[in-house]
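Pasting a structure below so you can have a look.
In this view, the complex is presented without one of its protein chains, the others remaining in place.
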Amino acid sequence: MVSFLNYFINGLSLGSIYAIIAIGYTMVYGIAKMLNFAHGDIIMVGAYIAFSVITTAKLPAAVGVLAAICGCMLLGITIEKIAYKPLRHAGSSLAVLITAIGVSYFLQNVALLIFSSNPKMFTPIIPMSMMTIQLGSFRIQTISLVSIAVGVVLVLLLQLFINKTRPGQAMLACAQDRGAASLMGISVNGTISLTFAIGSAMAGIAGVLLCSAYPTLSPYTGAMPGIKAFVAAVFGGIGSIPGAMIGGLLLGIIEILSKTYISSQLSDAIVFAVLIVVLLVRPTGIMGKVVQEKV
Amino acid sequence: MNFKQMTKTSRDNLGTIAMLVVAFAVVQALRAGGFVNSHMDGMLVPLCVYATMAVSLNLVVGILGELSLGHAGFMCVGAFSSAFFSKCFEQSMGTFPRFLIAILIGGLVAGVLGFLIGIPVLRLNGDYLAIVTLAFGEIIKNLVNVLYVGRDAAGLHISMRDQAALGLAEDGEMIINGPQGITGTPFNSTFTVGFVILLVSTIVVLNLVNSREGRAIMSIRDNRIAAGSLGIPVTRYKMFAFTLSAVIAGCAGALYAHNLSSLIATPARFGYNMSILFLVFVVLGGIGSTRGAIIAAIILTLLPEVLRFMADYRMLIYAVVLIVMMIVNWNPKSRAFIKAHSPKKWFGRGKEDR
Partner (left out) sequence: MALLEINNLSIQFGGLRAVDDFNLTVEQGELYGLIGPNGAGKTTVFNLLTGEYKPTEGVILLDGKDITGKSAIEINRAGVARTFQNIRLFKQQSVLDNVKIGLHNRYPYSAVSAVLRLPSYYATEKQMNEKAMELLHVFDLDGEANTLSSNLPYGKQRKLEIARAMATEPKLLLLDEPAAGMNPNETEELMEDIRYIRENFGMTILLIEHDMRLVSGICEKLTVLNFGRILTQGETKEVLADPEVIKAYLGDE
């Protein structure tokens, strides 16, 4: 029972990281109407920035985290301006999807040139002495609790931001109808930039958390978590922030539990199989709205 | 009247086929003349594989209008089933009939799987369909990696756990060895075979598109509700296009498998990355244009080779070239510019002139 609880918490922690990434995916999808396949690689960039600051430059962990957040934010805005904006009116969401894949290759190869393909040992942001917490017979990784807490705080902050502030309302408006929003005097470009900034900053945070929990870092670190988070976003109903949260958590828990109790080789297959079943029962995800095409 | 239209499409199709035949003839001539180094020579079969995959995926993405991110899975199934067959009958059959049957088996098994996957998948729409195909692709890759098949006097032994669980006799032989895959598949794939597979797939798809069936499939892409209101059996044509595409991918997989000494279902070969690469061919080629997809596949496969002199920077340059080509090809302003300044775009036919 104790071990089950431990695994469950591990799952919840991984799930929180997926949720943070998935929320970025879902926000960008909701507002820019594109699948940003490079989102996973921003995680990797964030982790490398933190790695450079903390491990190479030997600065405090907090500085590293802050640098990762700011760096990813700038990166996100820049990518959108250079690579995605020219295709916003291309009339094919596929064109911008492929460009995102190009950006993903680009980021991976820049990282490859700077840091080589040898995995780096990431210094966890939690000091050695506080790596685990003992609760009676029960030992938990501190990073798990931190991930869960950060996940919860970020989701709450984001909900507050979206529902209570003007830029947040502008994001909702753009998500619903970009044309109408711009007629109402909302800056669509600004709102899209803001969305990329927030989504990428969250990816940066996720990168630091991910590499603190699983401390090997390579140029391809972000790819699989990125895809998993994409799955989580779809799982929850793409475009919905609470959906991405639930999807991420479920995905993390399913992944860790199936790795533990069924088969470590098949855990990915199980995660994907659950996704398929969910989508067959609810074709637009757990929290997705069913939109019937008007005839 | 329509005579002009018919000849125009037929002329286009003939042009595509002629392009393939001429390319094949030129390469063969260069090889005979000793102008092709062994490295480039080794690229010829993979080129045919990727071009065939581009034709296959274009049928689903460009012509049916559904986004599939799991096509590498069909290729994987075709590769493993055909290699399995070849290993089993390596001693008992002649090369030609065995390889022919292996290719057909690759196509058939992938087609059956495509049909079965299509039943649930094609009920979904848009991005949801895309993610489910991605999921199926990953599941296929995962399952192949835990598959153990051996053979001894008692027949075939299959396990999903490990080699020991097979209970193989002393003289038994492993055929599919889990994560190690299949080793020692006969090297039957030649450039000529690859070319024939590519050519046949292209002709099948082109002839189909320019027919009653193809128009029905494209009507689903353009307006599903209108297609249904005209009595087009929407689900049946979706299944048909998806299954045919899987068959072609399976044949490409068979070609791929018989060109490798060890066939392993690694993420780099059969994972979503590969599926996405095929999608890049289709989109760069102009979505819906079979010829464009083939050319894009060839250019993007050769590009890293051409960029070899850039050494470490080549994949970076590749990424930049990809982004720039996408923006130039798809940005509305640059599109208008290209259209205004050159009647013939540099390759493929865009959406609007079909």
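As written, the chains take the letters A and B, and residue 1 is the first residue of each chain.
Criterion: a contact is a pair of C-beta atoms (placed from the backbone, for glycine too) under 8 Å apart; a residue touches a chain by one contact, two chains touch by 3 or more.
All of these numbers come straight from a predicted model, not from anything done at the bench.
For the chain left out of this panel, the touching residue among B:Pro120, B:Gly184 or B:Gly228 is B:Gly228. From the options B:Leu20, B:Ala83, B:Ala216 or B:Ile276, the residue with contact to the unseen chain in the full assembly is B:Ala216.
Contact with the chain not shown here comes from a single listed residue; of B:Tyr50, B:Tyr148, B:Phe195 or B:Phe240, that residue is B:Phe240.
By the touch criterion stated above, the residues of subunit B touching the omitted chain are 1-2, 4-6, 203-204, 207-208, 211-216, 218-219, 221-223, 225-234, 240, 288, 351-352, 354.
The criterion applied here is as follows: only the chains that are shown with their structure count from here on.
With centres set at the average Cα position, the gap from subunit A to subunit B is 31 Å. By the touch criterion given at the top, residues 61, 67, 120, 123-125, 127-128, 131-132, 134-136, 138-139, 142-143, 145-146, 179, 225, 272-273, 276, 279-280, 283-284, 287, 312-313, 315-316, 318-320, 322-323, 326-327, 329-332, 334, 351 of subunit B touch subunit A in their complex.
Here subunit A touches subunit B in the complex through residues 29, 35, 37, 83, 86-87, 89-92, 94-99, 101-103, 105-106, 109-110, 112-113, 223, 227, 230-231, 234, 238, 263, 265-266, 268-269, 272-273, 275-276, 279-280, 283-285, 293, 295, going by the rule given at the top.
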